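With one protein chain removed, the remaining protein chains of the complex are shown where they sit.
By letter and in written order, the chains are A and B; residue numbering begins at 1 in each of them.
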Amino acid sequence: MIRARHGLLLIAPLALVLAGFFLAPVLMLLPTSFREYVPAAGFRPGYWTLENYLRIITDDFYREVIWRTLSLGLLVTLACLVLGYPVAYVIARGPPRWRMMLTLLVIFPMLLNLVVRSFGWIVLLANRGLVNNLLLQLGVLSAPVKLLFNLTGVMIGLTHIYLPFMVLMLVAAIRNVPRDVEAAAATLGSSRLHVFVAVTLPLSAPGILAGSILVFVLTISALVTPRMLGGPTYQVMATVIYDEYMQLLDWARGSALAFALTLMTVGIIALSSALTRRWAGMS
Amino acid sequence: MSAAADAAARAGLGVSIAAWAVVVFLQLPVIVVVLAAFSTTSYLTIPPQGVTLAWFAKVLSDPQYLSAIRMSLLLALGSTAISLLIGVPAAYAIHRRLVPGAQALTSLLMAPLIMPSVVIGVALLQYFSLTGIRGTLLGLLFAHVVITVPYVVRATLASLAGLELTMEEAARVLGATGFETFRLITLPLIAPGLAAGALFAFITSLDNVPVTIFLISASQTTLPVLIFSSVEMGVDPSVAAVSTLLIAVTGILLLIAERRAGLHRFV
Partner (left out) sequence: MSSLTLKNLSKSFGEPPVVRDVSLTIEEGEFVSLLGPSGCGKTTILRMVAGLAAPDRGLILIGDEDVTRFPPNRRNLGLVFQSYALFPHLTVFENVAFGLRRRKIGGAELDRRVAETLARVRLDSFGERYPRQLSGGQQQRVAIARALAPQPRVLLFDEPLSNLDAQLRDAMQIELKRLQRELRVTTLFVTHDQAEALSMSDRVGVMARGVVQQLAAPEDIYHRPTTAFVASFIGKPNRLSGVVSLRDGSGGRVRIGAELELAAIQIEGPVGATVDVIVRQEAIAVRLGRAAQGEIDGRVVLRSFSGARVQVVVRAAGGVELIAEAPSSGAIASLAVGDAVALAVPSTAVFAMAPEAGGP
């Protein structure tokens, strides 16, 4: 049989690549977050500080950005849930012919370039964009409504980006709800709505949680869409990190924020894993 | 009542309408971009004021766009190939428990998926600067491998899980070596799943901005990063044109994957 020694050989290349191009870089970023950057001079030698992290909690600007990032995460997750559940339901339970079509139509935008999609929203939402033009022409508006470079635009864009993820996770969850449990409820006299609320929804809850966690984590980590649809003035954590590195060249502050973001995502995922395991134990 | 009507009724008319409305919403920006690519005006109007192919011509003759396209394809193909080469054997070793701590290992291999891309980007920026490989093609290539290999590993593990162990055992007893068994039995049977994983890997690399943007130099950029910076500077229908080209390529790839391997079954 295949010996264990072969096993190590099989996994070594991947392990090496990950160690060299993932683990090492991330670990080496940690010390940077404890240093101080002096503009145009580089890092202050031999000086270590917690200032970068403290500033995240105390500085108004950072706190606002973090608050905005988290609320965006929540709003987008909710929007994706509300919009995504019907689609997932029809894919999981609807006519087979629709299933393939719908699935492909959901996957297609997901595979499409992020930048292209965000660009599409710019064309749609700009002051001179399609939506405003249409509404002006129809006489619904007298002046263009600001749909970009604010919460609305970023939220619409992010919802659009992450909706397919939510749909796919929900489809898996709904598929796992045994049909005969629903049938049993129906024969016992439940209306369709009641069957949904009392049986389908709770039994698909683990999938709902998984999808929500995924979308939330992806949303708070997002860089491209918030930058394109929010512009340089409407900032989230990822875009601030980008600016610190590329414009301000303050790698120290940037890396501290980066680790703060990482802690949030990892923490949330760990929490949800623990929750799911407890749930799985109960069912 | 026909089976389709039956199912539709079960799903509920209201729900069905909502579902299709959402799906239309999903296609909206895509449609708009494609329309904008053919429009004569800078901003899209309904009805459009003119149709032209000028933007496509401009894009396809612009050396900056062409070199960006070439770079993106190179990175995508290269990183997918490397990911397959190192990811599939690793997944096999984990699946067959040839190495201890399979569970922990899998979590580690999936870590690049969990970590925010922007963090990976800045970490690599610092790392490449310190080790002097910043701006090299090889560095960029392996940065992409890091973000694509988890998809390959995950798809391979999922495919292997569906494979009966007895089939490999049968091949062994019939005289096949371990490697022959993998080549003749395991690989053909997990190929569809691998293809799906490779497709996701390819597109992840092709699409990527948050990691790539920190690592490129002025002379070599990728297509999405180029579009990203172009948009920052103002909207120009040539962006729409190159985007439409990307949309077309992705659409074709998707159709091929669906036709050949029934992609919709893997998600």
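We take it that contacts are C-beta pairs under 8 Å (C-beta built on N, C-alpha and C of every residue); 3 or more make two chains touch, one makes a residue touch a chain.
What you see is a predicted model; the values in this text were computed from it and never measured.
*Asks:* Check each of B:Leu13, B:Ala104, B:Leu138 or B:Val173 against the chain that is not shown and name the one that touches it.
*Replies:* B:Val173
*Asks:* Of the listed residues B:Ile185, B:Ala198, B:Leu215 or B:Leu254, which contacts the missing chain in the full complex?
*Replies:* In the full complex, the listed residue that touches the missing chain is B:Ile185.
*Asks:* Tell me which stretches of chain B touch the chain missing from the display.
*Replies:* Against the missing chain, chain B presents residues 164, 166-167, 169-177, 180, 185, 188-189.
Everything that follows uses one rule, which is that only the chains that are shown with their structure count from here on.
*Asks:* Going by the contact rule set out above, which residues of chain A touch chain B in the complex?
*Replies:* Where chain A meets chain B, its residues are 1-2, 4, 6-8, 10-11, 13-15, 17-18, 20-22, 24-26, 28-29, 32, 83-84, 86-87, 89-91, 93-97, 99-100, 102-109, 111-124, 126, 128-130, 133-134, 137, 160, 163-164, 168, 171, 192, 217, 220-221, 223-224, 227-228, 238, 241-242, 245-246, 251, 254-255, 258-259, 261-262, 265-266, 269.
*Asks:* Can you list the chain B residues touching chain A in their complex?
*Replies:* Chain B residues touching chain A: 3-4, 7-8, 10-12, 15-16, 18-20, 22-23, 25-30, 32-33, 36, 43-46, 85-87, 89-90, 92-94, 96, 98-99, 105, 108-109, 111-112, 114-120, 122-127, 130, 142-143, 145-146, 149, 153, 178, 203, 206-207, 209-210, 213-214, 223-224, 227-228, 231-232, 235, 239-240, 243, 246-247, 250-251, 253-254, 258, 263-264, 267.
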